[in-house]
Each structure stands twice: as structure tokens, then as C-alpha cells.
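The other protein chains are all here in position, but one chain of the complex has been omitted.
Note that the chains take the letters A and B in the order they are written out, and that residue 1 is the start of every chain.
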Amino acid sequence: MSAASRMFKSLTYLAALIVFLIYAIPFALILITSLKDEQQSKIMNFALPDQLRFENYLTVFEQGDIWRGFSNGMFVSVTVTLLTVLLCAFSAFIIQRRRTAFTRFAYQFLLAGMVAPFSFIPAIKLLQTLHMGNNFSGLIMVDLAGQIPFTILIYYSFVQGIPKEMDEAAVVDGCGPMRMFFRIIFPLLMPVVSTNVVLTFTAIWNDFGNVLFLVPKTAMWTMPMGVFNFQQLYTYNYGLVCAYIAVALLPVLVIYLAGQKYIISGMTAGAVKG
Amino acid sequence: MHHAYKKTYYPVYYLIPILLIFTVFYLSPALLGLLYSLTDASIKTSGIRFVGLENYRLLFSDGGAFFVSIWNQFKFAILDALGKTAIGLLLALLLNRKFRGNHFLRAMIYVPIMFGTIMIAIIFNYILSYDGFLNNLLSGIGLSALTRDWLGSFELAMYSVIAVDIWVGVGWSMLLILAALQSVQKELIECAEIDGATPLARFFHITLPSIAGTLNLSFLLSIISGLKAFDIIYAMTRGGPGHATEVMSTFLVKSMSAGSIGYPAAISVLQFIVITTAAMIISYFSNRRESAS
Partner (left out) sequence: MNSAIRKSGAIAAASALMLALAACGSNNNEGASASSEATASATASALASATASSEPTAKPDPVTVSYIAAASQLNYGGIKDLIAKWEAQTGNKVDIQAIQDDQYDNLVKAKLSGGGDIDIFFGAYAKYDVPNQLLEISGEPFESRLNDIALASMKYADGKIYGFPSPMALSSWGAFYNKKVFADLGLTPPKTLDELNQTLEKIKTADKTPIYFAAKDGWTMLQHRNGVNGVIGGEDPTIWDKLNNNQIGWKDIPGFLEQYKQVEEWSKKGYLNKDLLTATYEKQQQMLVKGDAAIIFQGAFVVPELLKIDPAAEIGFFPLPNTDGSQTIALTGATQVYIAKNSKHAEASKDLLRFLSDQAQVQSYLEISPGVSAFKDVDVSDKMPESLKEIQNIVNSGKLSRHGDEAYIVPLPYDDMVAAYSELLAGKITAEEFVKKNDDMFRKNAKIAKIPGF
């Protein structure tokens, strides 16, 4: 290896290290601060606390209603994600394959949701009228409807890349439309499904506005509302707040690590095509 | 393909559920919201009266505060998009090289997108506060001259929020550009290498032209998302100090103080028009570019 290329290599590592630090420091700060007591947590730095206060995490679990936020968040996120995948994948398939004036209109119509500003007061009224304001069904349907535009877009562009001959082969085998889709096409959509799952799940998990306005009681609050509430309650105890944040970030991290391969490949594939 | 075949195997009525759900739970509240802008609907009175463009007249009556928020929104969107694309390109170039920990770093840069804005805002409010981590770090390494009230300064607050938004979102641009870099044909570069082109010349003459379309795409999509940006700004500065980081949606949220429903609705209609117009212009240019290439 030449001297020049060796230097180039060290420069690469140096740059990588700097980038690593820029991304690692905020999270490291959260972790370290989460183990400090109220007094020491006031100064956020890398000085290790005199005593590691794991009690902070205990307090979070005792005071923060964190399990409730967790299970509500899981229930809503999983349901919305499942419905989004099934509904959008199949609909995008029909829209892409059947090119009529109506499907073209339907496509544009659904995409309009990407810019149309959502309005909470009519939404609350609507859910009240439909008797969906007092349970998760209202929140789930509004969340689902909000996911449709972008999701349709990514499935549509992916389906374009699947040759029609695949469909025809299925027809020859005697499949109906549903079976054709779920047996033959859906498995081919897996990369974009994974992308969709991760994006939708995290969007719903992190959602704040819909939960704040559409949910009538604290028993139905999800994690981000909990964080906010907790932060208000313990404004000056950074240690506790950081412990709560660390716990709240964990599920997202797990999902991300599990689906990371697909997110990255699916996202770039979709974006480069689209 | 045969018409009857299409009708049988791609039945249009399967679209009923999605259209129904979308119309009922998204579009109708949105449209109702827009209709409110022509009324005097208010949370203080039960009656509702058609008032024509009164709400719009009021909106334009006060020395252009709304225009300031539009201007800020564009400033945010453009700087944010430039930053994300330029830094995304640098990161992609770095990660396109082979080194240990490459995939880990890639994952790490992308991960903040997964976290909620609220969490990010709380973390960075701690880091950027006057006696926060950043200022402590600067004083600690003898640069106390550089300490600032990052979110409290009228001049800096906007850039601080943009910087945080870039930190959060640059992973997306990076991945997009990285994918484009990896599809640049190796032979082209090798040929150039044999011809004795310097690395810099290779980058400007071969790599850059072949990824220009992607850079453009990353820039334009980032602009659109920047025009809709709200959460991060609201959670970090609430549009302040003063109106230094006031954008359209923070302006909208704040307009609700008088209890009117019609007036904020008028703001959201105009916001809708501004964003849609910008998005249409942008997609016109990107389509033209695409069909040219």
C-alpha cells in the first residue's frame, strides 16, 4: 500500500470517527444522565455520576404509567400497520394494473392527502357522530387514513416493476383476483412491505397530535404523550426524564435493528425508481 | 390485454374500502375544515354564519405577519434541503468507501428519523440551552467566545433548528445518494483511472454527473418536506424568539387564541395553496428533467 493511500485510509477513519461522535454524543448523554440524581443531572456532561442511580429507571416504571403507554402504543401501531399494508398493497396493485379513467382518478385522489391539511375539530365531531370517539377505533381509522397517500405511492411504483406475465401465469393456474394477489404478487412485494411496516409503525408509535386531540382519556395515551407528561411532572429532574426517554426509544430501536436491511434497501429502491 | 380479463382480475370495486376510509376519515374532515374558512364558526357561539372572505381579509390586514411566516417556511425548507443534500452527499461519499464499522455507522445516521420529534426536541433543548452541553463543551476547550444562546438568539434560532433537523433527517438523503453512487458504472471510473485522471477530476467528470438526478431528487423532496415542517420547530422554539422561527403551521396554531374556528381555517387553506403550488412547480421541473435524461 502506498503512503498516499494509507493516508487516505486514515483520513477515512478520522472522518468516520467524527461522524460517529456527532451521532453518538446525544444518545450517550441521555444514557449517562439517566443514571444521575437530580442534583448532578443538572449539568449535562460525560462525567460519570458518583453513584449509578438505576433507581431512576425504577421510578420511571413506577410513576410513568409506562406499561400502559407501551401496550396502547403497541396495540394501535400494530393494528394500523397491519391494515395499512393489506389495504394499500392490494389497492395499489388494482390501481396500477387496471388503467382506466376511474383508477387514474382514484390514484390522484388518494395522493391529494399528501398535501390536504388535516383538521382536528371536524375530525372530533365526525368520530363523535360515528360513536368512535371513545375508543381506539376512531384513532386507528384516522391514523390509517393518514397513512394511505404515501403508502399507495410507494406500492404503486413497486408494482410497476413486477411484470404482468406473473399475473397471467396465476390466471392460467385458475386463481381468482384475491388468491392471485396474495399467493403470487404479495410475496414479491416483500421488500417494500418491510419498508412500509417500519415507516408506518414508527410514524404511529411516535404520533403525538392525533393522540392528543382524538383520545378522550389518559388510559388510552401512548408513549410520546407519556414522555411529555412525564417531562412536565419532573421538569427539573433531567435524570428521570432521560431515563424515560431511554426506555421510550428502545422499542423503536428494536424494530429498526430488526428491519434495518429492508428499510434501507426498500427505501432506496422505491425512491430511485419513483 | 383483453378488456373482460382486466375486469375480472382487477375489479375496480375492490377499491371501495380504501376510497371510503380515506374519504370519511381524512378528506372529509380536511374539506370541512376548509369550508369553515368561509364562516364565522367559533367555539364561543353555537350558530354558524357564512361570512365570505372576511377571514381572509383579516388575515391580510395585519402588516404581513403571515407573509413573514411564509418567508420563514421557505427559508427553512431551502436551507434544510441544501444542507441535507450537501451533507448527505459527503456522508454518502464517506460510506461508499470500505472501512470497518461502515454498516454500523450507516444505521446510526439513519436511526434518528425513527425517533419521535418530541424526544429529539427534548434532547436538543438540553444540549443547546444556555448552560447546556454544547456551551459547556465550548468553554471547556477554551472556546468560550463561541458560546451562544443557541435557541434564544433572534439571529441564530432558525439555524439551530435547521441544524437539528438536518441531524435528524440527513440519513434519508445519504441513503438515496449512496444507492446512486453504488450504481455508477465501475468500468467508467476504472477507464478514467487508467487514463490518469486525478480522483478529483474523476469525481467531477464521472461521479457527479451520473448522480446529479438523484441529488436533484433529494433536494426537491427535502424542500417539500421542509415546506410542511412543523413538529420540530414547534417543539423546540414554538416559533420564537419573537417571530424568528415562525412558520406557517406555528402561525396557524397560534391563531386559535381568539376562539375562532373560521380564521385558523383560512390560514390552513392558504397554507394548502402555498404548499401545493410549490409542490406542483417542483414536480414539473423534476419531471422535465427526468424525461430529458
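The rule is simple: a residue touches a chain if its C-beta (ideal position, glycine included) is under 8 Å from a C-beta of that chain, and two chains touch if they have at least 3 such contacts.
Being a predicted model, the structure only gives us computed values, none of them experimental.
*Asks:* Using the document's definition of touch, tell me which of A:26, A:69, A:113 or A:138 contacts the absent chain.
*Replies:* Considering the complete complex, A:138 is the one touching the chain left out.
*Asks:* Considering the whole complex, which of B:127, B:151, B:192 or B:206 touches the chain not shown?
*Replies:* If we include the chain that is not displayed, B:151 is the one touching it.
*Asks:* Considering the whole complex, which of B:53, B:146 or B:258 touches the chain not shown?
*Replies:* Answering carefully, the residue with contact to the hidden chain is B:258.
*Asks:* For the chain left off this view, which of A:45, A:100 or A:229 is in contact with it?
*Replies:* A:229
*Asks:* For review purposes, identify every residue of subunit B that touches the missing chain, sorted by number.
*Replies:* 7-8, 11, 13-14, 16-17, 20-21, 40, 42-46, 58, 61-63, 129-131, 149, 151-154, 238-243, 246, 253-261, 263
*Asks:* Which residue numbers on subunit A touch the omitted chain?
*Replies:* Interface residues of subunit A facing the absent chain: 75, 79, 83, 120-125, 128, 131-138, 140-141, 176, 212-213, 216-220, 228-229, 232-233, 235-236.
The working rule: only the chains that are shown with their structure count from here on.
*Asks:* List the centre-to-centre spacing of subunit A and subunit B in whole Å, with centres computed as mean CA coordinates.
*Replies:* 17
*Asks:* Over in the complex, which subunit A residues touch subunit B? Could you list them?
*Replies:* The touching residues are 9, 12-13, 15-16, 19-20, 22-26, 29-30, 33, 43-45, 87-88, 90-91, 93-95, 97-98, 100, 102-103, 106, 109-110, 112-113, 115-123, 126, 141-142, 144-146, 148-149, 152, 164, 167, 171, 176-177, 180, 198, 202, 205-208, 224, 227-228, 231, 238, 241, 245, 248-249, 252-253, 255-257, 260, 263-264, 267-269, 271-272.
*Asks:* Going by the contact rule set out above, which residues of subunit B touch subunit A in the complex?
*Replies:* On the subunit B side, the touching residues are 1, 5-6, 8-12, 14-15, 17-19, 21-22, 24-34, 36, 91, 94, 97, 99, 101-102, 105-112, 114-119, 122-124, 126-127, 131-133, 136-137, 167, 172, 175-176, 178-180, 183, 214, 217, 221, 231, 261, 265, 268-269, 271-272, 275-276, 279.
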